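Shown here: the complex without one of its protein chains, the others still in place.
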Amino acid sequence: MDECIRNCSDCHAICVATIRYCLEQGGRHADPAHITLMETCADICRTSADAMLRGADVHVHTCRACMEICRRCAEDCASMGDDAQMQRCADACRRCAESCARMAA
Amino acid sequence: MDECIRNCSDCHAICVATIRYCLEQGGRHADPAHITLMETCADICRTSADAMLRGADVHVHTCRACMEICRRCAEDCASMGDDAQMQRCADACRRCAESCARMAA
Amino acid sequence: MDECIRNCSDCHAICVATIRYCLEQGGRHADPAHITLMETCADICRTSADAMLRGADVHVHTCRACMEICRRCAEDCASMGDDAQMQRCADACRRCAESCARMAA
Partner (left out) sequence: MDECIRNCSDCHAICVATIRYCLEQGGRHADPAHITLMETCADICRTSADAMLRGADVHVHTCRACMEICRRCAEDCASMGDDAQMQRCADACRRCAESCARMAA
């Protein structure tokens, strides 16, 4: 569970920072659907991390939602092409999705 | 969707206020499992309301988690017996769970 | 205090929805500095509302920060010119700033 908390916290932080980066890039990066996906990804990562930090057994439900949303966010970020910041964000989302999948199982 | 946003926002607010009430009551009301459930219920309601407010299509995943957690929270609150504050909180959780069930379908 | 909680909650909600609107408008509306100001305004409104809902006496500190940030956000939104959505958001920010000023006094 500690690894999942860390992955959710890392994914939250990199999503929040990457939104700024995307707004500065403009174009596809600043597409409303992409930004709102990243904002929601940041929120559910935070909610899941906190549910686990406080030992709430309903964390299985937040982790399942987190897994689904992180997968979508990882695909969206990876589709932005050869862009180091987006690939780092996609990697963080994938790691978070994988550990949430284990917690939600 | 507007009704679901309103129900999630109301449920968030009443959970946050009711946590204080429960801590003041002590005993079963202040049981760690009950308080941490209510805290997580407040968080997922906020996350779901915001996902819908910003038009993120992944709101289906946050609404599904919100439905499950609100149902659990409603049962927990209702089990506290003849207590007006807890019944109001249980009612808000049930209304939120029902509208989230429709959004997640 | 109930009025201030309501104003903070309303301001949070309209900021979250208006970010989406701004991203769709593009141009000045989607300026990174404007979007990050609105995101932070939404966050501090939520934090202040919740501090008051749970009766935390440190709400004076969150309300002071909320007052300052809502004032800045109101100016930024109002500067977008003849745009009904932005004026509604500016009005909500101003109302929130005024009631937070009273709570922080």
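A few notes on this one:
All chains are identified by letter, namely A, B and C, in their written order; residue positions are counted from 1 within each chain.
As a convention for this text, a contact is a pair of C-beta atoms (placed from the backbone, for glycine too) under 8 Å apart; a residue touches a chain by one contact, two chains touch by 3 or more.
Predicted model, so just to flag it, every value in this text is computed and none were measured.
Interface note: of C:6, C:64 or C:88, the residue touching the hidden chain in the full complex is C:64.
Interface note for the absent chain: among C:14, C:30 or C:44, the touching residue is C:44.
Interface with the hidden chain, as seen from chain B, comprises residues 19-20, 23-24, 26, 30-32, 35-36, 39. One chain of the complex is left out; on chain C, the residues touching it are 32-33, 36-37, 39-41, 43-44, 46-47, 50-51, 54-59, 61-62, 64-65, 68-69, 72. In the full complex, chain A touches the omitted chain through residues 5, 9, 13, 16-17, 19-20, 42, 46, 49-50, 53-55.
Simple rule for what comes next: only the chains that are shown with their structure count from here on.
Of all residue numbers that take part in the contact between chain A and chain C, over half occur on both sides, making this a same-residue interface. If each chain is reduced to the centroid of its CA atoms, chain A and chain C end up 25 Å from each other. Within chain A, residues 32, 36, 39 each touch two or more of the remaining chains.
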